[in-house]
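Take this structure, written in structure tokens, and hold onto it; I'll ask about it next.
The complex appears here without one of its protein chains, the remainder shown in place.
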Amino acid sequence: MINKVVANADEAVKDIPNNAVLMLGGFGLCGIPENCISALLKTGVNGLTCISNNAGVDDFGIGLMLKTRQVKKMISSYVGENAEFERQLLSGELEVDLIPQGTLAERIRAGGAGIPAFYTPAGYGTEVAEGKETREYDGKMYLLENWLKADFALVKAWKGDTSGNLIFKGTARNFNPMMAAACKITIAEVEELVEPGELDPNHIHTPGIYVQRIFQGKDYEKRIEQRTTKLK
Amino acid sequence: MINKVVANADEAVKDIPNNAVLMLGGFGLCGIPENCISALLKTGVNGLTCISNNAGVDDFGIGLMLKTRQVKKMISSYVGENAEFERQLLSGELEVDLIPQGTLAERIRAGGAGIPAFYTPAGYGTEVAEGKETREYDGKMYLLENWLKADFALVKAWKGDTSGNLIFKGTARNFNPMMAAACKITIAEVEELVEPGELDPNHIHTPGIYVQRIFQGKDYEKRIEQRTTKLK
Amino acid sequence: MLDKIGIAKRIAQEVQDGTYINLGIGIPTLVANFIPENINVVLQSENGLLGIGPFPEEDEVDADLINAGKQTVTTTKGSALFSSSQSFEMIRGGHVDLTILGAMEVSENGDIANWKIPGKMVKGMGGAMDLVASADNIIVAMQHCSRSGDSKLLSECSLPITGLRCVKKIVTDMAVLDVLPEGGFKLLERAPGVTVEEIKAATAGKLIIEGDIPEMKI
Partner (left out) sequence: MLDKIGIAKRIAQEVQDGTYINLGIGIPTLVANFIPENINVVLQSENGLLGIGPFPEEDEVDADLINAGKQTVTTTKGSALFSSSQSFEMIRGGHVDLTILGAMEVSENGDIANWKIPGKMVKGMGGAMDLVASADNIIVAMQHCSRSGDSKLLSECSLPITGLRCVKKIVTDMAVLDVLPEGGFKLLERAPGVTVEEIKAATAGKLIIEGDIPEMKI
């Protein structure tokens, strides 16, 4: 097996240049690459395009990178949790592309899978369809959407091995597996890094072929946006 | 949870009508729905179109259904293991569509995923491309391929629960998960049928939503085509 | 007039045994609480869960297990976890039997607008466009009129569209209505204490009233 281990988040992200295009895993604050985001705050890299389903909250996740003005453009499906985001958008400091969530997921999957374009029904007849080719199949209308790829993927897994195999936990899987496959350099941070052979090959969610760098993360906060418990 | 259990293979396949379009999981003889194939031999249904990566061997797998002349058409990627197949093809008794394996897998995946068409590079410039739309992306040429769907999927899993969740084993997974998603009625036969809650939700390969009928299979032969062992 | 709980209870009556359901944020999420015990359904969460369980006990809370509204949840027995692309394969492929979601406006031909108010903040469509473009059976849960008293059941949507000709049924605080394939809101039931005249006055789009309109049974 091929060893992909790097020492830590700082080491993993140090060559991400200004104006890079990144994909960041996570749905809300669930399954986000906390360590890599912290490391990017330190490198001060800027002009980033970030592809991520959401944009974090004001003081966590990608929201932290918005505060430091490191992000030039967001490509997301839902960004409603973030006042700083709103301010930068309305002032014209931040560019934003909003994409239906399923289309975003499928475009990223297509990027990793060598499928340059595909038809989807989502957004037909809406402003999302503007300028796009449409076609009818079995009496229903579809839009042609293109793949999405990026320079770096920052993904967060539960367990990983030194050859890059990843297992996610719960709904923290979300966009992480597709992003891992859609980028030239995929950096995986994991809660538990183990030796090859310790993970059951039948339970791997992301095969190691998609991961170029992996490290054991630390100090996970795993902030909860809507802590909701059973009514007493 | 919703209970999908039927008594056995006979019960599961009894309403498959003449001229139905079926998908059958498996790569070679690995991960094929042995019990369902046996049951179809008994019902004597005919005129079937079978979508399956291979066509079995002369005396096992889909080969058995070819012998009884129940198959009108095969849609496959590789069919080189079967003399009866060759005879019927050359005599014009059997129609055959040959499709590149990755395109077959992706077309079936698209059928289950609501993607009516997609671009793929496989087969560009070959006879596979005849009559198909082509397009260039980033300097490379691609073909437009359509989804594949069917009436019934016959899939074989290792473990399953009564609500239809499936876990496959080894390389017996192959085409089974995509086929489960691409058909109106998916019939799953499993080596071990358990109660909901016994399978780890994080290890499920095919979520129960794709399975309409499930039963505990029996008498698995699991024939090996090329038994190969370490050289002494 | 129904409150939110009332709307959720009435929609729960539409839920059929043995089905897979996607519930949107807000009133739709409440529907889960009122599905009868003898009705077996499985709830799908677009962020990668089939088999959403009740909210957790305090000591069960798991940051890695949330629903589409980012609330902490649990899993039911027989649940399955998957990626976002697999989740939308499921949705786009038509495997989810029923989608219940909120709306700002619905038109008499079934168009829905629920993602954007131009000039105000744009939060994004999330999974709404995929859901409405994919589901065969869509029920909208909403107030009959906006806070300013304008009807939300229109001949044409004024806000940016989320999807075309997709809504099949609407349950509001005032009424239950089918959206007919040929266009028009067919009034099926009145909320307790609400008259047909009041519903007429609150519906800007084409309202179809045939025979006697019964009162809802909640």
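Here the chain labels run A, B and C in written order, and each chain numbers its own residues starting at 1.
Keep this in mind: a contact is a pair of C-beta atoms (placed from the backbone, for glycine too) under 8 Å apart; a residue touches a chain by one contact, two chains touch by 3 or more.
In this text the structure is predicted, and so the values were computed from the model without any measurement.
Quick one: which shown chains sit in contact with the chain that's not drawn?
A, B
Which of B:35, B:49 or B:76 sits in contact with the chain that's absent?
Selected residue, touching the omitted chain: B:76.
For the chain left out of this view, which of A:88, A:163, A:176 or A:228 touches it?
Residue touching the absent chain, from the options given: A:163.
Among B:41, B:98 or B:194, which one is in touch with the chain left out?
Touches the omitted chain: B:98.
By the contact definition given up top, give the residues of chain A that touch the hidden chain.
Contacting residues on chain A, toward the hidden partner: 1-3, 109, 111-115, 161-163, 165, 181, 195-197, 199, 201-202, 204, 207-210.
Which positions on chain B touch the chain that was left off?
Within chain B, the residues touching the omitted chain are 27-31, 53, 76-81, 86, 89-90, 96, 98, 100-103, 105-106, 108-109, 120-128, 158, 169-178, 205, 222-231.
One rule holds in what follows: only the chains that are shown with their structure count from here on.
So if I look at the partners of chain A and the partners of chain B, which chains show up in both lists?
Expected: C.
Could you pull out the chain whose C-alpha mean position is farthest off from that of chain B?
Measuring from the centre of chain B, the most distant chain centre belongs to C.
Looking at chain pairs A-C and B-C, which one is connected by more C-beta pairs in contact?
Between the two chain pairs, A-C has more contacting C-beta pairs.
Can you give the whole-Å distance between the Cα centres of chain A and chain B?
Those two chain centres are 33 Å apart.
Please report how many Å separate the Cα centroid of chain A from that of chain C, as a whole number.
Once rounded, the distance between the two centres reads 28 Å.
On a C-alpha centroid basis, what's the spacing between chain B and chain C, in Å?
36
Give the residues of chain A that touch two or more other chains, as numbers and ranges in rising order.
Those would be 106, 120-121, 169-170.
What residues in chain C touch two or more of the other chains?
Residues 49, 81-82, 88, 91-92, 134.
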